[in-house]
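A single protein chain has been removed from this complex, and every other one stays in its place.
Naming follows writing order (A, B and C), and every chain is counted from residue 1.
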Amino acid sequence: MGTLVLEGLARRYGATVAVERVDLDVQDGELVALLGPSGCGKTTTLRMVAGFVPPSAGRVLIGGRDVTRAAPHGRDTGMVFQSYALFPHMSVGQNVAFGLEMRKVGRAERERRVTEALRLVRLEGLADRLPRQLSGGQQQRVALARALVVNPAVFLLDEPLSNLDAKLRAEVRFEIRALQQRLGLTTLFVTHDQEEALTMADRLVVMDRGRVRQIGNAEALYERPADAFVAGFIGRCNLLRGALESPGRFRAAGGATLPCAPGAAPADSVLALRPERVSVETRGEGLPARLLAVTYLGAQTEYHLDLGGTKLLAIRATPAEDDPRRALAPGDAVTVHWSPAEARLLPALPGDLVEEAA
Amino acid sequence: MGTLVLEGLARRYGATVAVERVDLDVQDGELVALLGPSGCGKTTTLRMVAGFVPPSAGRVLIGGRDVTRAAPHGRDTGMVFQSYALFPHMSVGQNVAFGLEMRKVGRAERERRVTEALRLVRLEGLADRLPRQLSGGQQQRVALARALVVNPAVFLLDEPLSNLDAKLRAEVRFEIRALQQRLGLTTLFVTHDQEEALTMADRLVVMDRGRVRQIGNAEALYERPADAFVAGFIGRCNLLRGALESPGRFRAAGGATLPCAPGAAPADSVLALRPERVSVETRGEGLPARLLAVTYLGAQTEYHLDLGGTKLLAIRATPAEDDPRRALAPGDAVTVHWSPAEARLLPALPGDLVEEAA
Amino acid sequence: MRGSRWRRMAFVLVVAGAYGLVLAPVLAVVVISVFAQEIVSFPPEGFTLRWYANAWEKREFARGFVTSLQVAFAASAIGVPLGTAAALAINRGFGRMDGLRGAMNTLLLGPLAVPGVVAGTALYLFYVRAEFWIDDDIKGTTLGLVAAHVLLTIPWTVRLVSASLQGLDRSAEEAAANLGARPLTVFWRVTLPMLRPGVVAACLFSFIQSFENLELTLLLVGPGRVTLPVAMLNYLEFRVDPTLAAVATVQIVLVGALMLITDRFVKLSRVV
Partner (left out) sequence: MRGSRWRRMAFVLVVAGAYGLVLAPVLAVVVISVFAQEIVSFPPEGFTLRWYANAWEKREFARGFVTSLQVAFAASAIGVPLGTAAALAINRGFGRMDGLRGAMNTLLLGPLAVPGVVAGTALYLFYVRAEFWIDDDIKGTTLGLVAAHVLLTIPWTVRLVSASLQGLDRSAEEAAANLGARPLTVFWRVTLPMLRPGVVAACLFSFIQSFENLELTLLLVGPGRVTLPVAMLNYLEFRVDPTLAAVATVQIVLVGALMLITDRFVKLSRVV
């Protein structure tokens, strides 16, 4: 295994910028997720690492070696494709052996390593099947084995879970992470699913429209988002446009004045407040609010609130059966409260879509 | 609007049972969701109501009239298809007018009602566009308008949100529900997404392999699931196989003895325990457990626990920064606790897949 | 990146070669038709429309052209609706019997694979017997010719319409029924308009297939009632000169124009 370094990597198609600039160090054995909505450039970045897309600028270094101009077959990366990309005319064993064959590994050694790789992904005994005879989850594991068997310096995963159903996805997520940690694989992982990225990655790179918005671990991104886009993309978040009225007091566009963290705020700032940090009480201190809707979701309950013209979402653990909050209905008056430090002022980059609480 | 009654509705294809038996009363103005995994028979049930699939047994009554043998065009249902099923060669206006034309509504009246329906779904001014010129969300609203404009007795929705992206889905969900409540539409709604069903429906019908497992509102299904399948399908749930050792003490297959609600338990019973009802402490009273993994998910943190051979999942609100639980790492010893009443003994029907906590 | 540039050049060469090979004779005939001399020398001695005038004077060509148009039009008008109905029946009438549907589709490839001259001989012999039975002329009549050409158009129509049918979203038809449309109304208002690309392409190809057919036609035309391809063949038997090139050029232009016009409405390369 080795390290992966991206230096000022960019890709333009004519006037269209697919990737503006990515700088990234992936440590030996680290799993880094590229996370963002579709069209953010994450897949293009991965494909530049694999060599399928030539960069317009910047460098790719794998294990310290500059491979920016190397062909895909000379890069020593192991990629797992979203569609799995198994060879339909080869058996599972032949699929897994393909990379070893290309490396001119001898027959006996090849068979040993194929068997070992299939055991690793728990597909012993299926070597003679054709890919179409396997379930989606099994095909996915064949694709993993095929990429792993050649011991690539860098492991690349392109939305490997998006074709699995929800139940299987949680399971495979766990498996891939365990495998990656056990084998110490240097991994770059592309996904649009924040839960997937949070669960699996050591560090996350949040991308949007070709730009890197923030790099950090799950906690850093969730607790200290760099801007409104990151706050809205990682977890749910109330994002309110407005302006600072006085230190610690934010006047939201809707009309309400809300307590917030002290600090300077630019003109186009946004107040970011996590819905689960907003407490809802039937009485007591806090801001008065009116309930627009209550949605029971089992473990949690969503409260859609109106604070004098400003809409706010609160998510609380569903109150116990005997709690008066259990009986709350649309139209009821409640008081809401949050620690001012939880209400952060964040810059909204031009073009960011700042919405009402989802 | 009217009521919808299904009496012993069943559909077999040769030896295959698509729907074994569905009995259901949908009240005037009520929204009922058919919820279940793919292949559970929910779509077949909807299509029997619409008349596209002739039932093998049972009756369909719309507004008290038996329409079991009526052709689709004689049923007075308004269906919104998963693919939207807009007529690609007709403009938006012509699409919406189609049903009125079939009902021989005069030109002036037709135009008035089309305009009104498009206004209702906020698509004024797009009547002359072709469907392919609209976004997915707009097409979805045209499909809604087309079904609504004829004032059908029963409104049928077949996974209407599954082709929208996550952001839009939450929004449209809210819109459809508001429209349905405002117009008092009697609605049958098919979905495989439990959150969608919980958010939108007055009552839910949980189906599995052609059978109705439970009918009730969100709270009834979540708090008082009828069996292990419903407990696992609505929200997340620890489902542990085992046997009652003594009243209030359950011996799980893994080896641990766990406190549970008192009551009789059949031989093949399952202990159902919601992960968010399991508290995790670094010290204090409770059962000793070892942490297998901790997953930070922003608002919540998942704790994968090992209780003497039995695996258990706990989900807690992420502890504050200064809480000692914030520093918990795999391998640490913790104590877990739950109110015995929360650990219910449920029957597991033969063939039910009872898994480890997901 | 260097390798990929060479590869691209090789690609372009292959494409140019294949196109050159396929189109060269066609281009050659167009060129020949406007050269002045009967045996072309290089450089050409001058351009002329003399061969076109010559072709116009030979009335067999003009008559053949009209006959071909009539027959092609009639055969398409009969064959396309029939083929469309058959395509619907094959793809819709058999419910869940996928195996049977596959067999029907393969069987329909049969006529495409039966050599034209074999089919022509078959029809000729068939007509001879049939005339013997009904005691009236069939071969040599326009009716007999049209009937034969209908056979040409049906397999093409079934294939093209089937392809459209398989890409068709059936839920649009269900939506129409749900909105109160009876089955026939669903067909005319929703199904048929959605099949338009396939049906238009079927009309075009049926017309061309019939218009250009020689093999099936050769034995079935009567004296003095020949189609254009047969007229060309007859002319060739006693004389070869650029007149034929002129006639061929007119046909190429006609068919090309027909394809271009159709392509405006339906992207042929997507349907065929």
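The definition used in the following text is that contacts are C-beta pairs under 8 Å (C-beta built on N, C-alpha and C of every residue); 3 or more make two chains touch, one makes a residue touch a chain.
Bear in mind that the values here come from a model prediction, so they are computed numbers and not experimental data.
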Listed residues C:L49, C:V118, C:L143 or C:I261, member touching the removed chain: C:V118
Listed residues C:A55, C:L145 or C:L218, member touching the removed chain: C:L218
For chain C, residues in touch with the removed chain: 3, 7-8, 11-12, 14-15, 17-19, 21-26, 28-29, 32, 39-40, 82-83, 85-86, 88-90, 92-93, 102, 104-111, 113-119, 121-126, 128-129, 132, 150-151, 154-155, 158-159, 183, 208, 211-212, 214-215, 218-219, 229, 232-233, 236, 240, 242, 244-245, 247-248, 251-252, 255-256, 258-259, 263, 267-269, 272
Contacts of chain A with the absent chain, listed as residue ranges: 13, 50-52, 71-73, 75, 77-79, 81-83, 85-89, 98-99, 102-103, 146-147, 150
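Everything that follows uses one rule, which is that only the chains that are shown with their structure count from here on.
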Inter-chain centre distance, chain A versus chain C - centres from mean C-alpha coordinates, in Å: 55
Centre distance in Å when chain A and chain B are each reduced to the mean of their C-alpha atoms: 26
Multi-chain contact sites of chain C, meaning residues that touch two or more partners: none
